[in-house]
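One structure is given below, encoded as C-alpha cells.
Yeah, one chain of the complex is gone here, protein chain that is, but the others are all in their spots.
For chain A:
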Amino acid sequence: MADEEVGEEETEIQEAGGDSEAAVTPVETEKPLAPPKYEVRPGLGDKFQAQNVRDIIVSTMQEQLLGRQYRSDQAPRWAKVIANAVRQRVQELEMKRYKIIVQTTVLELKGAGVKCGQRCIWDPETDDYVDDLYRNDTIYCYTIVYGVYLY
C-alpha cells in the first residue's frame, strides 16, 4: 500500500517535473527586448514596392469599375470600397515600418475642367508614392498611394 502510494507520488512528481520543464522552456526562448537599432533607411528588400502597389491599384480599380456608369448615389460607396481594398492589399505586401495613405477620387466626366497638384515634405530616399487612373465613358477614377517611412 505504502509502496503503491509512494510509487504514485513518484510518478506524480515526475509528471510535475515534466510539466515544470515544459513550462521553463518557453520562458527561456523569450528573448529580452532588442536594443533600438536607429536604422534610418529601410533594408534592401524592404523598400517601398512601387511596381507591386501600382499593379494592386490598377487591378482593384478595374475590378470595381469595369463596365459601370457613373451614378451619384453609388459613387461615394465605390470610392470607399476601392480605397479600403487597396489599403488592405498594400498592407498584405508587408513593407515594414511604412505608413500607408490611400486616396481615391471618382469623377463624373461631364466636361468640367479639373486640375490637381501636390507637394510633399518628406525624405525622398525612403518615401515614395504611386498613382494611377482608370477611365471609361462616364467615370474617371484616380487613386494615389503614399508610403512614408517611420524612422
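Please note the rule applied: a residue touches a chain if its C-beta (ideal position, glycine included) is under 8 Å from a C-beta of that chain, and two chains touch if they have at least 3 such contacts; residues count from 1.
Keep in mind that, in the parts below, contacts and distances are computed from a predicted model.
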The complex's invisible chain, by UniProt name, from "Large ribosomal subunit protein mL37", "Cell cycle control protein", "Dynein light chain Tctex-type 1" or "Transmembrane p24 trafficking protein 4": "Dynein light chain Tctex-type 1"
Which of A:45, A:67 or A:113 contacts the chain that the document leaves out: A:113
Residues from chain A at the interface with the omitted partner, ascending: 70, 72, 75-76, 78-80, 82-84, 86-87, 90-91, 99-123, 127, 144, 146, 148, 150-151
